[in-house]
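Supplied in structure tokens, the structure appears directly below.
One chain of protein is taken out of this complex; the other chains stay put.
Take a look at subunit A:
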């Protein structure tokens, strides 16, 4: 009886702790999501929104090449950014964790994430100045005689990728660094004692153990990158539109909320699929 009463009290306490978070999630995620899903089934006729309860917007998305292309552009940019960021962040995190003396590691990390302290928009515009025809890179290369005519760097997909990579390398460096410093040095010593060379130690011991850090960082990069509107808008020069830009066009120019909701749902589905893929690979799901 006493045990049952204790259990009830524990349960109540647990619910007491969980309820605020649940209410928050319901109020600011579940309900807005249901509303958005419902609006995606409506239709825009002229300046009126009619609750048609059909999938016309979804069909239109797959039928209209310029809308579908938004998704492919987003995926291509996001995957490119994620891969390049991982390739650049891993050595950086490794150097900070393994080569920088411990007393300087904190300072090195701060230096690595320093660009985080500036505004995201300002950082994107700064890249525009660096990459412009009369920007720092082109002027330097022309001055050094490496090129005779300025390169087309700004207003391209490459510019968008550079802007993103600059941001996400910092994020990935943090997640990978956190993994590297948690790894006991004995694992590597044991592998070396058993005859593994430096590369084998890295490939068979270090890399698998730091994979969670890589995947967490890569997933965050994927999510933040695929949903970003600012960087492609500023650095891409409107020469192609990523899905968030297409969504903004529906809202800003057409007030077509049903189509914007449809595109947003599709974006969420893609992010969910990415999460499922990562969760399975990392065996993060509960069994």
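A few comments on the model shown:
By our rule, contacts are C-beta pairs under 8 Å (C-beta built on N, C-alpha and C of every residue); 3 or more make two chains touch, one makes a residue touch a chain; residues count from 1.
One rule holds in what follows: contacts and distances are computed from a predicted model.
A chain of the complex is left out here; the name its UniProt entry carries, from "Inactive metalloprotease YmfF", "Cell division protein FtsX", "NADH-quinone oxidoreductase subunit H" or "ABC transporter substrate-binding protein", is "ABC transporter substrate-binding protein". From the options A:8, A:118, A:133 or A:272, the residue with contact to the unseen chain in the full assembly is A:133.
When the whole complex is considered, the residue among A:12, A:64, A:106 or A:189 that touches the unshown chain is A:64.
For subunit A, the list of residues touching the undisplayed chain reads 45-47, 64-67, 69-70, 73, 132-134, 152, 154-155, 237-241, 246, 249, 251-255.
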